[in-house]
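All protein chains but one are shown in place.
So that you can tell them apart, the chains are marked A, B and C in the order they are listed, and the count of residues begins at 1 in each.
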Amino acid sequence: MRAPTWKWFIEYTHPTQAHMHGVRRFIYSGKTEYQVVEVIDTEFFGRCLVLDGKIQSAEYDEYIYHETLIQPAMVLHPKPEKVMVVGGGEGAVLREILRHPGVQRVVMVDIDREVVELCKKYLPGWHQGAFDDPRVEVLHMDARRYLEGTGEKFDVIFMDLTEPVDDGPSYLLFTREFYRTVSDRLSADGIITLQAGSFNPRLIECHAAICNTLATAFPVVRSYSSYIPSYDAVWGFALASAGYDPLLLSPAEVDRRIASRGITKLKYYDGETHIGMFAVPKDIRLAKESETRIIEDGCPLITY
Amino acid sequence: MRAPTWKWFIEYTHPTQAHMHGVRRFIYSGKTEYQVVEVIDTEFFGRCLVLDGKIQSAEYDEYIYHETLIQPAMVLHPKPEKVMVVGGGEGAVLREILRHPGVQRVVMVDIDREVVELCKKYLPGWHQGAFDDPRVEVLHMDARRYLEGTGEKFDVIFMDLTEPVDDGPSYLLFTREFYRTVSDRLSADGIITLQAGSFNPRLIECHAAICNTLATAFPVVRSYSSYIPSYDAVWGFALASAGYDPLLLSPAEVDRRIASRGITKLKYYDGETHIGMFAVPKDIRLAKESETRIIEDGCPLITY
Amino acid sequence: MRAPTWKWFIEYTHPTQAHMHGVRRFIYSGKTEYQVVEVIDTEFFGRCLVLDGKIQSAEYDEYIYHETLIQPAMVLHPKPEKVMVVGGGEGAVLREILRHPGVQRVVMVDIDREVVELCKKYLPGWHQGAFDDPRVEVLHMDARRYLEGTGEKFDVIFMDLTEPVDDGPSYLLFTREFYRTVSDRLSADGIITLQAGSFNPRLIECHAAICNTLATAFPVVRSYSSYIPSYDAVWGFALASAGYDPLLLSPAEVDRRIASRGITKLKYYDGETHIGMFAVPKDIRLAKESETRIIEDGCPLITY
Partner (left out) sequence: MRAPTWKWFIEYTHPTQAHMHGVRRFIYSGKTEYQVVEVIDTEFFGRCLVLDGKIQSAEYDEYIYHETLIQPAMVLHPKPEKVMVVGGGEGAVLREILRHPGVQRVVMVDIDREVVELCKKYLPGWHQGAFDDPRVEVLHMDARRYLEGTGEKFDVIFMDLTEPVDDGPSYLLFTREFYRTVSDRLSADGIITLQAGSFNPRLIECHAAICNTLATAFPVVRSYSSYIPSYDAVWGFALASAGYDPLLLSPAEVDRRIASRGITKLKYYDGETHIGMFAVPKDIRLAKESETRIIEDGCPLITY
């Protein structure tokens, strides 16, 4: 008897669009102070972390998501030593950051302690022990409050947040006011990178608004993207800085920096991948240009 | 009352993976000699052509699919005059080809006359009258038999086929033997381009096998891809030739050729898009390298 | 190739309960002044009429629904001559009423002219020409206004309404005030019958409230039910009168009356079926007893 498929996880991405994932096993289901958490083993994508009904990352392709989020900024920065992560509960962002031998300190601020504990337990393939690295400090508090209070400066700050849904924990971390705070806490040549919404042309306003908002605080803002199969979509990211520009990095230079730092285990990112990521199709460029919205505390971005 | 969504088109891409599309209206449903045809108006993607249960193209993003299939080869070839299309029932490939003013003749061979008639009727936004262009000849016969019988040579040949499913009409148009025939019917500097399977890393064998098979007949074979939202995937294409190489075309040169030919209405393709399309991520490159299969008449490729 | 099933009609009966019907063909879809109308050919139940997303009747089992609604009252009344129908757009209620040779006049008041026209066209197996019977008069107006205005008296009045949803056309036809009007327009020994909600014990409040409300206007009120496979449920009905009581009708007497009236084509209803219909399981009886709600114009019943 072929294994029957009668358990499904259905992820709605729009009131009239959904993706059905056949599930081998539902591993964990619970509610933290901030969100609903599920760990499920899908037949196609393997183990998945689901927050508030949306797949955050999947065993089968988390390397794409996490290398895309982390490696461009880490490689672009010539000497990243102090790094901050907002969110990133799975620990895979730590894993990717710690590949760079020059890193001396990583502060991860994830408000949801329970999610981090669940990831430690259920997603060992993601963090691969990164939480135990002595260079890592993990804090559970509001990232905005942390940044406002700290005197520390960082070379790179990563925002690995859930999408800014209505009553979710993250919507005040996408605003002009917040990016100004981030800018203050970056070193003079610092870089910020964040996941930044779908690259589906019809849903691009979210990404465009994030880029517009970053541009109020940073002179260089670049869109880039990767295909995340478990999202059934090409997903957008944004990198911003006071000066470093990923478009000026040649593929050969990307490969050279990776090699010179002794990094050997990247599965997705290299020079050619870099070029593809930062090439934005014409329709997306045009759509971005027509979006003028800037996200503010008093008028936050809320996605479906 | 908000419009309710109780009509759904569910496209299975795997026994445990499916996409649900809320449907505004089912426009047409029938069975030709070769395939089951549906024309449906989805809420999100607008009108869609569905063959044997799979979305072929959607009102909302067919420009991405069709510009991706047609424009790289047409721009790469310095003077495309005689062009052939295999399949392409919607007529949008004709539309894209005819943008190039130097084109003198287009032969389209689509075995399924009924599908072409249905597209003429139900998808006017796709063909935009291209079927009536005097440079176009449409034939309804087996493309392989046509190519074996004709003495004509073409500058560019496009394969716009459904995927090679079990008893579908297309599986003998993906083989080594067939590509040899195509090669014979191309002019000395001719180019062939085809849609070539999903770029999902887990499903890449299909794309890899097509590229391997092309390489038995053509010295230059290049993979490229675009994100097609209505496929919920990045989709692969392949371009092959005796010499012209899209990797040697700079973005500026792409933009220059488009401008010099007086083409103004492209929504997706330009120099920057070209660069992104032909940059293949590292994981796909590695997966392609490990696939050695060559498709032959006696052992055709069959996808799910 | 086995006929593929990728078109689905999904009927939600609760936010967490739905039934999926594989669809052979969507025949008609439109919006009248009052409701959204679909005619669909399902694989399992054949042609179905769907109003506002809910199956009203299906080719395969409409005989169960319509004989259940009509025959108990028509047989219980010793001499039904003048009959009124509220709703009943499909025309199958007319068909069932007209089986009784003593009927002299049937007034059908269905507010939605378009639905009636669509049923005439698409559901010929339902009405079987009943709309053309000279004894039938069809009016398109608000039934409540009609009953308030007419001086006519009826022996039996049938209410074949959609469920009282939020902004649907029927919710003011389930109230105490309306039943009082109905009572006035019935002859001294008249009977009213209506479809009256699901017999699922968890959803029984709706049925119970209807019965309570009928009891404010009629001394005899009886619950009964039949299994309607296309509803995936046992469905409730209610019969009320000034005196005639279906519980006092023996199966033999039911069979005798059917035979004496020369009725031969009933597929579902007879003496034994009658007994089963009016036997209410203990859990439903207890649940009904605990529900005290009475439906009023100012506080109408709204179902999911």
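Methods note: contacts are C-beta pairs under 8 Å (C-beta built on N, C-alpha and C of every residue); 3 or more make two chains touch, one makes a residue touch a chain.
These numbers were taken from a predicted model, which means no experiment stands behind them.
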Touched by the hidden chain, restricted to displayed chains: A, C
Residue among C:232, C:253 or C:291 touching the omitted chain: C:232
Residue, one of C:139, C:215, C:242 or C:275, that touches the chain absent here: C:275
Contact set of subunit A toward the excluded chain (per top definition): 1, 4, 6-12, 23, 25-26, 29, 36, 38, 50, 52-53, 166-167
Subunit C residues that touch the omitted chain in the full complex: 5, 10, 14-22, 42-44, 60-61, 63-64, 199-202, 226-227, 229, 232-234, 266-270, 272-273, 275-277, 279-283, 285-286
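By our rule, only the chains that are shown with their structure count from here on.
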Category of the chain touch graph - line, ring, star, complete, other: line
Same-site or different-site touching of subunit A by its copy subunit B, using the half cut: same
Angular offset of subunit B relative to subunit C [C-alpha, multiple of 5 degrees]: 180
Geometric centre distance via CA averages, subunit C-subunit A, whole Å: 56
Subunit B: positions in contact with at least two other chains: 10
